[in-house]
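Complex shown without one protein chain; remaining protein chains in place.
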Amino acid sequence: MPELTDGRGPLSRANRGRWLQLSLTPGSGFLMPFVALILVWIVTAAIAGRGAGGTLTAAIEVGTFSLLAGVGQMFVITGGNGGIDLSVPNVISLSAYVSATVASGSNGMLVPSLAAGIGVGIVAAIASVILIELARIPPIIATLAVGFMLNSVVLEFAGSSNATALPSPGLGSFVSADVGPIPVFGIVGVGLTVLAALVLRRTRFGRAVEAVGQSGGAARFAGIHVTRTRALTYLISGICAGLAGVLLCAYAGGPTANIGDPYELGSIAVVVLGGCLVTGGRSNAPGIWAAGVLMSLVVTLVEVAHLAAGFQDIVEGLIIVAVLAGPTRSLTSK
Amino acid sequence: MTPTQSPPKPDAGSPPPLNSSGRPPAARAVVKVLSVPSSGRNKWILPAVLTIAMFVVIYLRNPSVLNYSGISLLLAASLPVCFATVAQMFVTAAGDLDIAIGSFMGLVTVITVVVMPNHVFLGVLALIGLVCGYIATGLVVLFRRVPAIVATLGMSFVWLGVGLALLPVPGGVVPSGIVKAINLSPPLIPETVLILVVLAVVVEYGMMHTRYGAVLRGVGSNPEAVRSAGWSIPIAKAVLYGLAGIFGVLAGLALSGEATSGDPNLGSSYLFLSIAGVVIGGGGFTGGDIAPAGAVLGGLSMSLLTPLLAITNVSSTYQDAVEGVLLVLILLVKSASTWISSLESNDA
Partner (left out) sequence: MLTVESVSKRFGTTHAVKGVSLTVAKGAMVGIAGHNGAGKSTLLRIVSGVIAPDEGQIVVAGEALAVGSQKQARLRGVRMVHQELSLCPQLTVEESGAIADRRATGLRWRGKSWQRLQQVLDEMFPGHGIGRRQRVAELPVARQQMLECAIAILAGGDGLRLLVLDEPTSALDGDASQSLYEFLHRRAETGLSVIVTTHRLNEMVTHLEHVFVMRDGAVVGDTPCGGGSGARILRLMGGVEAEVEQSAAGAAADHGGSHNQIRIRIAQSYEPTDLTVTAGEVVGLAGLEGHGQREVLAAVFDSAPSGSAKTQYQDIAASGTVAYVSGDRSQRGIFRYWSVRDNASIASLKKLTLRGLLSGRLESDLIDDFRRSLSIVGAPDSPIVSLSGGNQQKVLMARALAADAEILLLDDPTRGVDQMTKADIYRVLKDQASKGVSVVWFSTEIEELQQCDRSFVLREGRIVDVITSERASEAGLIAASFEEIVRSEE
């Protein structure tokens, strides 16, 4: 095809517009999480009667943690073959302890502590990949088993009660800093979302992830390295969870054994709410962002409405079922 | 029908093909034994061997367990795990996975302490309502074509939320009837053993040896085939989810009897225990691929882990790690066995 190699010119303005459009509208499930987000925001603001903007920016800041864990989970789930990473909460908790131990409350150790936290995620991912791809253990079990093993290490850390295990104060102030009314961490989240969307729709790796998620057989014969692609999704999930652990620890001011627990089902919930296909092959990075913010808004909603603690879970559960009833039907039906 | 007959034996003059019948008889026998756990009807062997091995280790460390009270004590925690595993098994038979079983059991314990003590009838009604909730979830999965993992994920939040709303702080007192019911002392054989044996026999017979059991497995395997054979898919799906709900309630009741108080979060570890139990028991996630008696044994072996660690002086910190390693080991044996039996079938 000679006419294809001719066109190596700079991207025209129109084409730039096109990739944005493509990367942001992967499917009919795209809008649902945003609609739900806006609805919950309006209800929250109406009940609280004030501070609508502040509510949203706070939710965007907190929601970025769900986004971080969820983006990694999204890659794994999109890779298909029953892919799911149940070790996320344990990676987060262990990363929090390890990074805090390395940092010992000093800014000088910021970079090593970040590296240590991410390293925890990488080690966990490698273990999961070995079990899944070499030993052929179903992902749900393999990552569950890896999570169990990590949890024992977390309990060791928690039991030894090391008082100097504290995050770098600089990182803590960065995570909770604001530029005017906008939280810095929220901007990080938006940047991460754009990055994830670009990787998924506009790189060979991203296309390969969606391809193996739809049909491993077809992907193989299209020349895609199926095992390597799936292995990389676990690595991404490990890195995201490791990073989330470091940042969460900095945000909370110190590690705890169950700091990762909300992300056990939470990371799957944002993927589901975000309009990705749980069976793989279809992803939606902006949806994950919206779902992460939505989850934090629900917490605010239950607080301002003075409801019992349980209602937060009930509302989240009903939103999951409600948001999904629409779009998944059109995606999964033939 | 030439192509469907078995291939002819290699000619005597030609060198033997690589992984073919040139293997000595002893090696073939080993291969045969190792390939047993992967074949359809023998799925219960692996969990049975595992359970017996755990018993033997416990017995060697502490011979006094081998009597009525010792066994009762040893198996005290096994009922909730085994019931939960069986509940999970029914959902996997439908080709689905139940994320909600843990919070569902938590909610059952809450109902036993909040509603049961004053309004027994209302409490029973509430439990029946919960089973209906399970059936409804199954029908939502079927008709709205929502993946089960998603619908049950949503429901797990709902069950937990309702539990928290009814009982924000763990506590309360489980009615003494329930506590007594799981601590009966029938003559000769401990109650738990009786229950587990009956449970295993009933679910194994019902699912593997009745015609409707085959239909139920078929629904998870290929619903279209079952529909065109003239069976109702919604009814079969409702039956599977209903059975999962019933055994989930039984698991929750057994848990409250054991814990004697209510807590919405009490069941949180049972999601993973039930999945592990199903897998160790020989079941798969492809729908219709179940091993009912194996599931009971799988649940039993998971519940034996705590006393096993205690008796071998391993810190409880490592219980999770041991569970993880055990899970991996069992699956490695399973993969190896499948691999070996595929070699075997290449030989034949």
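Order of writing sets the labels: A and B. Residues in every chain begin at 1.
Just so we're on the same page, a residue touches a chain if its C-beta (ideal position, glycine included) is under 8 Å from a C-beta of that chain, and two chains touch if they have at least 3 such contacts.
Keep in mind the model is a prediction, meaning the values are calculated, not measured.
Visitor: Who touches the missing chain here, A:Ser104, A:Gln214 or A:Thr256?
Guide: Within the whole complex, the residue contacting the unshown chain is A:Gln214.
Visitor: Check the options B:Gly138, B:Gly154, B:Gly218 or B:Pro307 and report the residue that touches the missing chain.
Guide: B:Gly218
Visitor: Quickly run down the residues of subunit A that touch the omitted chain.
Guide: The list for subunit A reads 1, 3-5, 7-8, 11-12, 15, 18-19, 22, 27, 198, 201-204, 207, 210-211, 214-215, 217-224, 277, 281-282, 331, 334.
Visitor: Could you pull out which residues of subunit B are in touch with the chain that's been left out?
Guide: Residues in contact with the chain left out: 1-5, 7-8, 13-15, 17, 40-41, 210-211, 214-215, 217-218, 220-222, 224-231, 286-289.
To be clear about the criterion, only the chains that are shown with their structure count from here on.
Visitor: Take the average of all CA coordinates in subunit A, do the same for subunit B, and state the distance between these two points in whole angstrom.
Guide: Each chain's C-alpha centroid was found; their separation is 31 Å.
Visitor: Which of the residues in subunit B come into contact with subunit A in the complex?
Guide: It comes out as residues 97, 99, 140, 144-147, 149-151, 153-166, 168, 264, 272, 275-276, 279, 285, 317-321, 323-325, 327-328, 331-332, 335.
Visitor: Applying the document's contact rule, which stretches of subunit A touch subunit B when the two form their complex?
Guide: 82, 131, 135-138, 140-142, 144-149, 151-153, 155-156, 159, 265, 268-269, 272, 278-279, 308-321, 324-325, 328-329, 332-333
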